[in-house]
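Shown next, in structure tokens, is the structure this report addresses.
As you look at this complex, bear in mind that one protein chain is not there, while each of the others sits in place.
We just call them A, B, C and D in the order they show up, numbering each chain from 1.
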Amino acid sequence: MFSAEEVQVLLLSLRVAFCCVLLSLLPAVLLGWLLARREFPLKIALDGLCHLPLVLPPVVTGYLLLLLFGRRGLFGPVLAVFDLQLAFDWKGAVLASAVVGFPLMLRSVRLGIESVDPRLERVARTLGAGPVRTFLTVTLRLAAPGLLVGSLLSFARSLGEFGATITFAANIAGQTRTIPSAIYTYLNQPDGESRVVGLIVISVALSLLALVASEWSARRLRST
Amino acid sequence: MFSAEEVQVLLLSLRVAFCCVLLSLLPAVLLGWLLARREFPLKIALDGLCHLPLVLPPVVTGYLLLLLFGRRGLFGPVLAVFDLQLAFDWKGAVLASAVVGFPLMLRSVRLGIESVDPRLERVARTLGAGPVRTFLTVTLRLAAPGLLVGSLLSFARSLGEFGATITFAANIAGQTRTIPSAIYTYLNQPDGESRVVGLIVISVALSLLALVASEWSARRLRST
Amino acid sequence: AAASLSSALSELATHYKGMHLSVASSSTLAKQIAAGAPADIYFSANAEWMNYLQTRQHIEQDTRVDLLGNALVVIAPRKEPFAVRWARDFDFASAFAGRLALGDPDHVPAGQYARQTLGKLGWWSALKNRIAPAPDVRAALVYVERGECAAGLVYATDAAQSDRVVTLATVPDSLHRPIVYPAAIVKGRANAQTRNLLAFFSSETATVIFRKHGFTFLGDQRVQR
Amino acid sequence: MLRLRAQRQLGPFALDIDIECRHAVTAIYGPSGAGKTSLLNVVAGLVQPDAGEISLDGQTLFSSAQHIDLPPEHRRIGYVFQDDLLFPHLSTKENLCYGRNLLPAAARRFALDQIVDLLEIGPLLKRRPGHLSGGERQRVALGRALLTSPRLLLMDEPLTSLDQGLKNRIIPYLCHVRDALQIPILYVSHSVAEILELTSQVVVLDRGQVIAHGDFFTIAAHPQVLPLVEEHGFENVLDVEIAATDAERGVCEVLCHGQQLKIPYCDQPVGSRLFIGIRADDIVLARQRPTGLSVRNALQGTISAIADVGGKQLIYVDVGRRLAAKTTSEAIEEMQLGIGDPIYCLVKTHSIRLGPQLNRPEKR
Partner (left out) sequence: MLRLRAQRQLGPFALDIDIECRHAVTAIYGPSGAGKTSLLNVVAGLVQPDAGEISLDGQTLFSSAQHIDLPPEHRRIGYVFQDDLLFPHLSTKENLCYGRNLLPAAARRFALDQIVDLLEIGPLLKRRPGHLSGGERQRVALGRALLTSPRLLLMDEPLTSLDQGLKNRIIPYLCHVRDALQIPILYVSHSVAEILELTSQVVVLDRGQVIAHGDFFTIAAHPQVLPLVEEHGFENVLDVEIAATDAERGVCEVLCHGQQLKIPYCDQPVGSRLFIGIRADDIVLARQRPTGLSVRNALQGTISAIADVGGKQLIYVDVGRRLAAKTTSEAIEEMQLGIGDPIYCLVKTHSIRLGPQLNRPEKR
């Protein structure tokens, strides 16, 4: 049904999207909690920083990533120590789409955490649970719908992310060519339209699948 | 400090972003409620449709908008009746960024509505409030943090939206050239980089402002 | 007009009242015109998309003109130059480490010209897996500027814009298809005003400006197909 | 009048009710989990019965047969929830006024100030519920429901977190609501003292079923009601007629099955009838009408039965109505009490509790 190339693109996109969610979840949870429950100086600055990738055109984000994580970038030497090459690599695609999707993830997680009754956290403390356990078993669990939505948004955004990825990770067939990059490539070919349709169908199907999965989990979470 | 051209771009971007939020808020609230509180056939399909603009690369969204709302598009004749020109017009930029930001708005609004204790709605009913009043004074009011986050995301996304806008509304200086389009244009000019930096600073400042405003309102909303 | 033309054209606009620029990639513009965009003149960065519109009857065929030309150059980060020779026996692949930045040969015209060049010289197979296909020439330039890539193949016009790269050599025209920037009046828009504007692009003023931006002016040789 | 016939399945729990409440106040009583809250929810229109019919003062609120289901906001039923469920985003005052502001001014039967004073929530008006104590929240919830001027009030344990002082001030007001404003009340409570200050009409629920329904004192024999009666110590109830009142001395003279009794003063006209309650514990038995005792009342009768109830000896004496007196087995032996013996039941005036009136127009 699909060409080998398309299958490759699809698998890569899936891998990138999954890793993107995995990569952003932990920071989003930590930052979400920090922003939802703590007051500290420069909070608004941190908050603003987290929203940046939303405001900046993705291409700009891609350039900034290059400035920061490129071989000659600010953190280039650090990455070199770990022998980690991000630019022009699928890991870079993960980073790019994670960064672009991060504000979405963070906001949902934060909204989820903010909707948790803090009294329940206090109850857990009196029952002997420390702050970490309380956070994991009460706050996070009750914020789970938010986490789920955040993951879904991040996943979907990753499936659709293009500007930052293509700028930071380029568009190397078989290595960093995700569905949107492929779509972009075909769109820029005068005869590419028919192949675009196929890819769109794939990504729509993927996101629908993710949606169904998330709705199903949300239902389970909420079942009382 | 800024050139007249940059001021023009800034004002247009602001106008587009505001209108984008205004345009999406009502449908997001209605759909958010529908998806959060009702069960109906094809719910998942509707849900999926609303997530589409997130998954599709914005350029594709732009093309689809062109296919639907262009002069030769599906709804072209309908729009012509109202003498409404969307494509290649700033209103088109509003539509494009509204569509692209809609999943974010919708998800936040829905998350907000889902976190409202339905028992409070029942209380309002026994106090004599009809379903609409209950929705407005209880559900929506308690979901306000979600609405706020949704508006912020939609606003910020609109400030950063580029692919769909440039495709559907084009990049006509003074008419549809928003900040991201301008950034794109300047990136292609030899002396553009300094102007790009200026524009980025502007849009970061704008979004920080929006963020501060939203945090301030959220604090007021939550103050108990 | 295509994005790569934006700086030259915005400068032109200051000399011609009533000219409104819409800047995007050639493909985007072509599709917008196909969808009925209220544009008068389409100024493309390559022939393919002009052909696309032409076969679909969206332009006034007889107004199509290849206005500008460009050259392909090899660039390197400013402090890491190396020598290049245009000969089959030159080991280009070993002349630099890391990746070679170029426009994505799958759709960016500059990349396609670059691939042709490398192919003709027999260098392509050694470099095939070492290219960094950028979404556009600008991005390819940035890759080299940032030192992410040790070499790149970009337009002369782009290379001229950056002082952080050095132009090592210009690719001889014979190694690739001619690089042209065709313009044409959109179907149904041919009137005195638009013809006047198109003519202005060939005027003395315009020529000077285009040259200043690094393009070669190809005059008004009509292309017939 | 509330007519209620409803079945509803809630998980493993089945509610199956068929009652008619003709009285100004009907108390709903039953163990935890019996279905009291569910019953109120059904009446308020918050839970739809699987089948049944509900009508209030002749208007059908719900009917599965006729496919009628009046939405809650059209039922005009006030509901004080078991959890206070105040709106967290509104101040106390806004909470109080939420329903009230939806009423046309003419339909408002309570003044805001009056309710605020009664519930002693004046200083809290500007605060949000998050900053109120449990009892304060409960009072606001009570006020909020009252201020909707409903035609029926549902109250789900509305006074549990209040101190006795507040209860003592609020309950008479509820009596006022019941009598002067003629707003009938369905009142869920575990406190018999509270219930009896408002009504003697009780519906006893267990496992979703009505197991007894009627006058508290007549259904008292029911094994599920007995513990309540015991709790309150009201084993005996008599209906009496006021013969004379003496406010100064704080007593009333009443006639009880032809015999005279002195009871604590109550502000009722001579000739009105009321219930009085006497605890079996409070009755002293005597062979002769005693002298030199501070006891005011001696009802004459004959012993009709002697029963051993859980180690306690109950002597039933017929004084025109059956009275139960509690005593020790020692006393029975010593006094050589036997069935048929004539006996005096001594009761101190202040041991007699006043129950609800008999001639109050309770039917509506």
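Simple rule for what comes next: a residue touches a chain if its C-beta (ideal position, glycine included) is under 8 Å from a C-beta of that chain, and two chains touch if they have at least 3 such contacts.
The shown structure was predicted, so the numbers you read here are calculated from the model rather than taken from an experiment.
Considering the complete complex, the chain that is not shown touches A, D. Between the chain not shown and the residues D:I276, D:A325 or D:L354, the one that touches is D:A325.
Set against the missing chain, the residues A:L30, A:L127, A:V197 or A:V212 yield one that touches it, A:L127.
Of the listed residues D:G33, D:P71, D:P172 or D:G320, the one in contact with the hidden chain in the full complex is D:G33.
By the touch definition given at the top, chain D reaches the unshown chain through residues 10-12, 30-33, 36-38, 82-83, 123, 127, 131, 133-136, 138-139, 156-157, 160-166, 190, 227-228, 231, 249-251, 262, 265, 281-282, 284-288, 290, 292-296, 311-312, 315, 325-332, 335, 346, 348-351. The omitted chain makes contact with chain A at the following residues, 119-120, 122-131, 133-134, 137-138, 141-142, 221, 223-224.
The rule is simple: only the chains that are shown with their structure count from here on.
A straight line joining the Cα centres of chain A and chain D is 61 Å long. Centres computed as Cα averages put chain C at a distance of 92 Å from chain D. Taking each chain's centre as the mean of its C-alpha atoms, chain A lies 35 Å from chain C. Across the assembly, chain A contributes residues 184, 187 that each touch 2 or more other chains.
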